[in-house]
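Note that one protein chain of the assembly has been removed; the remaining protein chains are unaltered in position.
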């Protein structure tokens, strides 16, 4: 793809050799003549570091005389867009592999690809352009929208409903039973888990992550939300739109997460808690059951506290030796005074 | 199912329209005329909130004149029991799918269902009424009891033994090698992992959870124990009966957990530690290697401390600014005294 074409695509302004052909993208320090790269300087008018990249996407004020550049307001975003065009995901030929087990009572739209050893049960429906990977599973009555991608071994249990352009990475498990128990005399019985999981458009769910079905009502994940690997979403959680959860985050049952919230890796959220819109909880943070994080707040630690408060508390603990020293000195002075 | 039948089933007392037909169950605020619901008031004689539910299971003293009710001592438990009857898990037709790979040297009892692409190796045995889901795996010599359910892609490695009525959710992995290493000069060698995993009756293990085989002896999980998703049980752990572990709990090797203990989500237990009967450890709590939680105790934090102690320590840290202020004031007073 020519530099001029990339510039148009990303809404940037090209300089230098506009007809140069780019074939891929790499990091600035590893890029070669056929590679697009990007560079975001902290101060605007800094000089571009040495690089062998054929073309670099830079900010409006970067200094790089004689180089082939594309100037864009947000180089990283422009680079991501360009690279999605330069290196599109290889298409999967549509068709149902002879080794897949697809129920005759499933509705498979045109242009769907079903890989070897995938299983699609009765009443399941798959929208056009979707790719069901090797060994993936759709239970009875499960619905998957258009242009989705279920990677190898991704699993969607019966009755769950998934929107368009959703990506489930390998081993992701949608719709296992929620963890609902009732104690009877001397043992636990199961609280029935008859809700489903409903996932909006453009959601991405990481490898080996688990989203449990609701007990009575549905577990919901809003459009555009992105979950990393090994995340656990308990039954009846209501996750908003464009929420981001890093790897190994765990949500107990009945948690509400509002739009654009961000949870750092290994954060844990107690039953019935609520996370306000755009709130952020740092990695390993823990929110106790039924507690709330205010919208737009930034929180850290267990139990989760506003970041500033948490840092102040840490600083106070770190200053404890000084405080002990002060108390000791006061005592000496008091001893001296009393002897007078 | 008629209200009067449900009342008998749960040992409750019906009031109102005893012949009303219930078809499912939902939460009180979402239930319709065909739905059973339940309501547990905090104080006994409170008034039932507005609801469209056809019938509500309530406590002995709830106030709801004119409503169709079932009175039971523990409404939530009664509701769970009723719903298990109203909405039983759909039966799976017995039979071995043509696309499954079942060794001729495996023993498959009558009434077993084996899904497409399941693999059952030589010497494995499956008890009557058990459902082996799509893509599930039983290694050589593995034994699974009666009326078990292995969901899609659940895996039981060679030689492991599983009781009756056990549920393994999708992707659960029983019997991977334990993490045993010996250091030799400049690299690690494997400490052989030749024990098995032995799981009692009525155990439920969550999606993508892992229970490792023992090194020399077996890893054991007692009857009635319930593990949520993404739980890790290290080699040679000895888990008692009716233990509950929430999602993402991790146990190192050789941990003992006694009957009825409860571990909150993301709790972590060090090698060789012991958790007493009925002890509870809060979410994200951490027990150091070789330490013990006393039976019946309630613990929180890392390192795990009795909950009261932990809360008191937190409160003291929160009061540190006040202590610093007190010290400052003492110093001023002392300054004044010394100047006299």
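For reference, chains read A and B in written order, and residue numbers begin at 1 within each chain.
The criterion applied here is as follows: a residue touches a chain if its C-beta (ideal position, glycine included) is under 8 Å from a C-beta of that chain, and two chains touch if they have at least 3 such contacts.
No experiment lies behind these values; they were computed from the predicted model shown.
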item: Selected residue (touches chain absent from view) among A:62, A:162, A:230 or A:263; value: A:230
item: Sole contact to the chain not displayed, among A:76, A:107 or A:308; value: A:76
item: Contact partner of the left-out chain, one of B:52, B:194 or B:311; value: B:194
item: Omitted-chain contact residue, chosen from B:68, B:130, B:266 or B:280; value: B:266
item: Which residue of B:125, B:277 or B:334 touches the chain not shown here; value: B:334
item: Residue numbers in chain B that touch the chain omitted from display; value: 99, 101, 117, 119, 135, 137, 139-140, 153, 155, 157, 171, 173, 176-177, 179-184, 186-192, 194, 208, 210, 212, 216-217, 230, 232, 234, 248, 250, 252, 266, 268, 270, 284, 286, 302, 313, 316-317, 320, 323, 326-327, 330, 333-334, 337
item: Missing-partner contacts on chain A, residue numbers; value: 24-27, 30, 74, 76-77, 80-81, 83-84, 87, 90, 97, 99, 115-117, 134-135, 151-153, 167, 169-171, 202, 204, 206-208, 224, 226, 228-230, 242, 244, 246-248, 265-266, 283-284, 301, 317-318, 320-321, 323-324, 327, 330-331, 334, 337-338
